[in-house]
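Structure below; questions to follow.
Not every chain is included here, but those present sit where they belong.
Residue numbering begins at 1 within each chain, and the chains themselves are lettered A and B in the order written.
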Amino acid sequence: MYNLKELALMDENGKRSDGRGMDELRSIKITVGVVKNADGSAYIEFGKNKIIVAVYGPREVHPKHMALPDRCVLRCRYHMSPFSTDTRKNPAPSRREVEISKVMRESLEPSLILSDYPRAVIDVFVEVLQADGGSRCAGINAASVALADAGINMRDLVSACAAGRLSDNIVLDINDLEDKEGDADMPVAYLPNLEQVTLLQLDGKLTTAQFSECLEKAISGCKSVYEIQKEALMKKYFGNEMELKEEA
Amino acid sequence: MSSSKRSTVIVEQLRKQQMLEALSREKRLDGRDFESYRNFEIEVGIIDKASGSAKVKLGNTEVIAGVKVETGEPFEGLENKGALIMSAEVLPTASPHVEPGPPDEDAIELSRVVDRGIRESEMLDLDKLVLIPGKIVYTVFVDCSIINSDGNLLDATSYAVVAALLTSKFPIYEIKDEQVVDTGKTMPPPITTMPISITAVRIGESVLLDPTTEEEACMDARITMTTQSDGNIVAVQKGFTGPFFFNQIVQFSEIARIKGEEMRSKIKELN
């Protein structure tokens, strides 16, 4: 599809194909509380990613034998709408979607105090309406905000962002084109206050030095995302007060 | 479990009684009169990667439709027509009662009734979507995702599909050396008419348009009628387990035509 030779993933001034600098995030917009029926929800636009997340729970588990006596079960479904990709996606869950559902769940779980809800289940439904590079990170960001919106007891938010390599440069927040044509893509999720990594994957080639640089950069990206997540939650829960203050 | 189910039965009966009392005073629980639709918003072009897309909010019901255009073989028996393929998924985001998984009979009925309105009205002129007769045609996928469910999914989905198709830009494909080539250019789709569905439920003797989930929980029967721009009826589907009298149906057909025209104008405006 793309002719590598004709592409400048990065120009002589360090500008990337979409005009960003090396350490620049794509534009991010998070809205909280977008799905009326859900216990918590969020919508994120992260570059061209458009993702909606709904949280149901804590609620009764069916079938009952799946319940755990000492803590809550967390379930997560990452799913792409058929119209979300360049060529139409078959709506049946792919192996990729199964894996991403798993790592998303595992990246969210350390942030939740599941022992507060024994015998219950929390369901996180992540629907990718439009997919760009980094949809799993975008989905985690929205999911963590939606879990907060659902009032689940949490240790921290989870903030996610990828970093990667384009030739010799380690850059922040890989987009679709950079994912396909670049040299490495490393999605990371992070608990900003507990300073812990809850998602880490890598496709591509890195020296060990590049690896730690890349991880560091991804974490710095997570910290930036964290601010946007907090803002989105503030806006929903203290929106009126903030406006009042601004007026005052 | 049995006792909790029995109490559910009692709750249901109470709810229905309450609903019937309200309706007997010509009032719906949300204050609408029987023939009013809820607030209604359409946003189009929301998915850049699709050839067309639309998000419809009908009250709290929210649906996204996306159109993808590819090429493929025609259907058997329809060798000289483009292929139209419609699907709908009620996402598990939509309500606490949806299980993720392949579409159940309600979702299948939903997509087939919406499909019928588009297909029977010949909204999309499929004769114009042929590349090599009998061999290669345009394949138009219309996929719908129900994001939040608060009743009348059928009309909301139908409007989303109509709006997405109306505002689509189809890729222009050409045949070179028996191979399909995407020219990179686009064209408006070959639209001939605008089918609009109107749905009502009967609760006791009352017939209400655009039911909410609460109303659907009390309904005896449902009916959906789709009219095209010239007012002709192109699709009907009675749903749910209760019956209708002949007169109720004939009266509703008149309402569906008039209300359909009203909604058609609104959707045209919004685009």
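We adopt the following convention: a contact is a pair of C-beta atoms (placed from the backbone, for glycine too) under 8 Å apart; a residue touches a chain by one contact, two chains touch by 3 or more.
All values reported here derive from a predicted model rather than from experimental measurement.
This structure file defines a complex whose chain copy numbers, by label, are A x3, B x3.
Going forward, only the chains that are shown with their structure count from here on.
Put simply, the C-alpha centre of chain A and that of chain B have 32 angstrom between them. Every residue of chain A that touches chain B in the complex is listed here, in rising order: 35-38, 41, 48, 50, 52-54, 56, 59, 77, 79, 81-88, 91-92, 123, 125, 127, 129-131. Residues 46-50, 53, 60, 62, 64, 66-68, 70, 87, 89, 91-96, 100, 102, 141, 143, 145, 147-150 of chain B are the ones that touch chain A when the two sit in their complex.
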